[in-house]
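With one protein chain removed, the remaining protein chains of the complex are shown where they sit.
Coming up: chain A.
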């Protein structure tokens, strides 16, 4: 059929490969290769039990304890409260009950689910991957369809290894050229979301392309795809290439050496055809992007560190005017304030956005031989990242700079484990959401890259990393 030869996007190719059938009314029944479970998935397990069902394909399910785990100690007894400890214990019980392979609190493979999955080779090109967590989009960085689902959908996946989904539209985000010194994947995403808005990619799957992306490490690509959900994208994806194959090879749950060549040959076919048409195109020039910082309570409220807090009265959209006014009240910021120099109370380096080894290296490079002026904590994205950082001497740099060197988990990103930013406190954070109360009731979050967070720690205020 001529139709079959029409140029296709990577999204279409991977989607078609997983479509079991299409319902006459629209949605596809997609086969799900791998499902990731965390403590918050307990509703889905309760649902299965109520139905008298068990996970249908336990070998394609993987569990990781991350959202509620303590970062000071590695048993549920170290948890901040009995209710939090219960979440961790329930997770273990559910995993045992379901016969699901899992990396519990004391496992050396434990970590934040979206850090662990690529690290273990659970995330691979060409797969469909779900997890009941919105930042599952992270995992599309290896050339997979990866997306967050709710607990009802999760129960559906556990019971059937499938999910009903409408195919999203496609958006290609091309980042040309190269990034300037001190500019990272995090800054690219904040710049993109500031440009298109927090709802800007709603209903779309983003494919990141362009020279900046091709030159970027897997870790940077994971950061890009991670934050694509903050632009409301369904998925974030990067075409697999030599960088991807080199990253994946030899990992625990990846194809073995006998299977390798066939797998790579197949993965090479998955990239978007040269003349594939995307529903929307967005282009950024790498050289135009500066280190970014947020001033408000939505990731779209981002400007260059050289910028100022905007004046909401100059916005042309009435809803945005109202929202920005409320944000500034919450953030206790006046229009026109210079962001550089704004006093902080805390620094948090961590989360599935920016807690991989390269992130820690970038922060340590700034911190070396310097001291933090304010409370600062660093929470590695996984226990493996933690061990590697210790072996490389990075942990020592953080400690000498006065940072608290914690155990791995989600920690202060979502404040579910009891690691919180206090009411009214201002925190420079490498996480992904500056929502009202996200890091604790009344907490004020400024999203930045790891290097910017390190610079903020040593000066005690928001600081342009290029000037330290």
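We adopt the following convention: a contact is a pair of C-beta atoms (placed from the backbone, for glycine too) under 8 Å apart; a residue touches a chain by one contact, two chains touch by 3 or more; residues count from 1.
One rule holds for everything that comes next: contacts and distances are computed from a predicted model.
Participant: Unshown chain, UniProt name, "ABC transporter ATP-binding protein", "Acyl-[acyl-carrier-protein] dehydrogenase MbtN", "3-isopropylmalate dehydratase small subunit" or "Cell division topological specificity factor"?
Facilitator: "3-isopropylmalate dehydratase small subunit"
Participant: In the full complex, which of A:54, A:195, A:268 or A:320 touches the chain missing from this view?
Facilitator: Of the listed residues, the one touching the omitted chain is A:320.
Participant: Write down which of A:14, A:37 or A:84 is the residue touching the left-out chain.
Facilitator: A:84
Participant: Over the whole complex, note the residues of chain A touching the chain we left out.
Facilitator: 20-21, 23, 25-27, 29, 31, 33-34, 40, 43, 46, 51, 53, 57, 59-60, 68, 83-84, 86-87, 127, 132-134, 148-153, 155-156, 159-162, 164, 166, 168, 198-199, 202-203, 232, 234, 253-256, 259, 262-263, 266, 298, 300, 319-320, 322-323, 326, 414-416, 433, 435-438, 441
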